[in-house]
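Let's look at subunit A:
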Amino acid sequence: MFRDFLLPKVGMAAITIFATSAVVFGALYLAPGDPVTFLTKGRPADPATIAAITQQYHLNDPLITRYQLWVSGVLHGDLGQSIMFRQDVTTLVGSRMPTTLWLVAMASVLIVTVGIGVGLFSALRPGKLDDSLMLGATLAAAVPIFVIAIALVSFFSIRLGWFPTFGSGESGGFLDRLKHLTLPAVALAFAAVAFVARITRASLREEMDKEHVRAARSRGLASSDVVRRHVVRNGFAPIVTVTGLTIAGLFVGTAIIEKAFALNGIGGLLIDAVSAGDFPVVQAIALLMVIVFILTNLGTDLLQHYLDPRQRRAVKE
Partner candidate 1 sequence: MPEQTPPSAVVVDGLERVFGDTRAVADVSFSVVRGAALGIVGESGSGKTTVARMLMGLLRPTSGSIQLAGVDRSAPPRTEGERRERAREIQMVFQDPYGSLDRRQTASAALTEVLRLHANLSRQQRDERVRELGDLVGLDKRRLDSLPRALSGGERQRVAIARALATGAPTIILDEAVAALDVSIQAQVLNVLRQIREATGVTYLLISHDLAVVRYLVDDVVVMKAGAIVERGTAAQVLASPEHAYTQQLRDSVPRPNWRPARRTREGAA
Partner candidate 2 sequence: MTTTTGYQAITLREKPTVVHRIRGLELGVTGWIAVVLVVVFTIMAIAGPALAPHDPYTQDLLRANNPPAPGYPLGFDYEGRDILSRVLAGARTSLLGPLLVVILGAALATLLAVTAAWARGWWDASVNVVFDFLLAFPGLLLAVLSVAVFGKGLVAPVVALAIAYMPAMGRIVRSGARSETSMDYVTALRALGVPARLIVFRHLVPNVTPLIIAQATTLFGFALLDLSAISFLGLGVQEPQPDWGLMVNTGAAGVLLGHPAESLSAGTCLALAACAFTVLGLRLSRRIEGR
């Protein structure tokens, strides 16, 4: 198991992370023009600043050395200095993290409960309701999340006044935070819930059409047993994978939501940094998001492997 499956998978993930770091690092040098000009965003800079940047980015060293120094810095938690905030990037990102994590966590709860719930319901009860639920899900997954955000604000905050229009409520208590983040989380989860619901239904339906399910029915098993032991158990693996990757993908979505609701998480920070040309911050957040994605991918792969005896045994022998 370890040598034949775990090692290649983990190795592949490690290589992907390595390659990602190279892309994120190298992006700086893909930019047209001189790195110093790029990093100062073309502003006229005094010699001291140029010297500082040259030193920080080791611009006098060869590219490989620069990369090595950058990677070792990242491994030691040193992501460089923010040009925009004149602050340590690690500290800066760290301070913005809680809002984003809250947002993603709340959205994840919605995805897992509502998304999988609706998918299950729809799969098990074919008919008019199922058809309209799935059409609704198809449409919901296609509405831009910033349009959802604006619509939610204009209805629930402006019209009804139930929720605040912006701010993450981090100064307040738990409930305050919940209240501030409810609309953003709903907006963030909206399309993802619909997507997961559709995948869940499709996966279960596909399983239901299989001969072994018909065979189980032919043996007089109660419907609930058939569904639980044969349909859900077998159709579960793709659902887990899609849900995991959808949740990992939410981090990128926070960029839109945090801008729309003026929240101070890392997604919003990423956009501000891009606008301001604050490249160290962009690098740090991009790297973080991709690593979360890769690790989630690895996790679902392992889980998938554990769930499917065909893969498990095939490797063992």
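Note that in this section contacts are C-beta pairs under 8 Å (C-beta built on N, C-alpha and C of every residue); 3 or more make two chains touch, one makes a residue touch a chain; residues count from 1.
The candidate set was assembled so that all candidates are chains of the complex that A comes from, given by their letters.
Treat the numbers as computed from the prediction; the structure is a model and nothing was measured.
Of the numbered chains 1 or 2, all belong to the complex, but just one touches subunit A: 2.
If you check the complex, the residues on subunit A that touch candidate 2 are 12, 16, 19-20, 24, 27-28, 30-32, 135, 138-139, 141-147, 150-151, 153-154, 158, 165, 209, 211, 249, 252-253, 255-256, 259-260, 270-271, 273-275, 277, 279, 282, 286, 289-290, 293-294, 297.
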